[in-house]
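Before I ask anything, here is the structure I am working with.
Shown here is a partial selection of chains from the complex, left in place.
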Amino acid sequence: MSELTHLDADGRARMVDVGGKPITRRVAIAEGRLDTTAEVVELVRSDSLKKADVLPTARIAGISGAKRTSELIPLCHIVPLDSVAIDFDFDEAAVTIRATATTTGRTGVEMEALTAVAVAGLTLHDMVKAVDPAASLGGIRLVEKRGGKRGVWRADA
Amino acid sequence: MSELTHLDADGRARMVDVGGKPITRRVAIAEGRLDTTAEVVELVRSDSLKKADVLPTARIAGISGAKRTSELIPLCHIVPLDSVAIDFDFDEAAVTIRATATTTGRTGVEMEALTAVAVAGLTLHDMVKAVDPAASLGGIRLVEKRGGKRGVWRADA
Amino acid sequence: MSELTHLDADGRARMVDVGGKPITRRVAIAEGRLDTTAEVVELVRSDSLKKADVLPTARIAGISGAKRTSELIPLCHIVPLDSVAIDFDFDEAAVTIRATATTTGRTGVEMEALTAVAVAGLTLHDMVKAVDPAASLGGIRLVEKRGGKRGVWRADA
């Protein structure tokens, strides 16, 4: 079990000590996708043409979610985020969510970017579920991270 | 935009009024899946044989996340949950997460079950990310719901 | 000090016992006003014509704030809100914020409506403060309440 850094030698959960790690600028980009119907994408997209609150609501939820990562994920550290931004894109029957989080600190912000995507996606789910109860949120994964000991990491395309 | 119930006639977000809805027993079951590597599944599974904290940590995070749904999802109501339970299952290279939430109230608990799955999945992601940074959380969707005006709904298999 | 219901006979703060009060539908409407400059009102208003996130951000913050009233105001009860809605209106150099909150419960939702107005107003303040650091948030007061022992109450116009 020693490969899982969040466990001690006896397999007990703990918050890993980051006190000895250097303070560096760190960036993480994550994305995910809400698979729904073409009808729902039409409703949500029109929001970026006309004046409606679907995407801003999901965006604010995602940004707020990123700030609460350490409350949601038990072994995450409290990270003072420098910035969070969330973008949406559209396929015929899917909304893509992309979040970028940065910090200047001792630990990375992968979980903050992933949490932003998940919470923004759940919020979209909430708003479309009366029309499409079968909507599915998926592909929540890290796309890129920079900073810290390992430098740059990018997901395979 | 009138099809999206969380928006008023002008497209503005609001918390929908549930005051006139009857108090009934409601159940929602949601699931999702963390796609990772066979090595990681081995590490996590061994947790259900030996004594380690991976799955309990994700389970507690998911239960706690369900209770915080109304804080995370802007237009969700505060729902007094009767119960929350989370189960894990294993494929060769994936962990399946299933959450069941119930309430006796005026509104359903779909978002509570979905949030439980997402937060438990993010917590697994956090614990395996040093070994598998490419892990992907997906298929977060409603499987079944019961109670309320529309009775029973089940996702296609 | 006996006139202040949140204090006991010795002047000690307590959460007043609402266990004996009837469950009734209750409504509260509150409003407030951010006094700023004509330039800022122009920037914010254009948001209701063009596509920008100022008002949705303040609206979502206000709705979320209403749900957290019992965490912010020490002697407030946890109230399961049936609905929250927030509207904005514009004068030449001011933005008016109006919040309506409802519940079906044992205690009123005045503080929830007032908190929604205050948090929405602080969020507007945050977004305009680089342009107008002298903006002032005021007139936060109850406009109307219905339900409960005292029936309908309306503020003087």
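We call the chains A, B and C, going by the order they appear; numbering starts again at 1 in every chain.
By our rule, a contact is a pair of C-beta atoms (placed from the backbone, for glycine too) under 8 Å apart; a residue touches a chain by one contact, two chains touch by 3 or more.
Quick caveat, the model's predicted, so the values are computed rather than measured.
Of the identical chains making up the complex, 3 are displayed, while the complete assembly in this file numbers 6 copies.
Going forward, only the chains that are shown with their structure count from here on.
Where the sister copies chain A and chain C meet, the same residue numbers recur on both sides for over half of the interface positions. Separating the CA-averaged centres of chain A and chain B is a span of 16 Å.
Multi-chain contact residues of chain C (touching two or more other chains): 56, 59-60, 64.
The residues of chain B lying in touch with chain C in their complex are 8, 12-19, 70-71, 74-75, 77-80, 105-106. Contact residues of chain A toward chain C in the complex are 48-49, 51, 53, 56-57, 59-61, 64. On the side of chain A, the complex with chain B involves touching residues 1, 3-7, 10-13, 32, 43, 46-47, 50-54, 56-57, 60-61, 64-65, 68, 71-76, 110-111, 114-115, 118-119, 121-123, 125-131, 133-142, 145, 153, 155-156.
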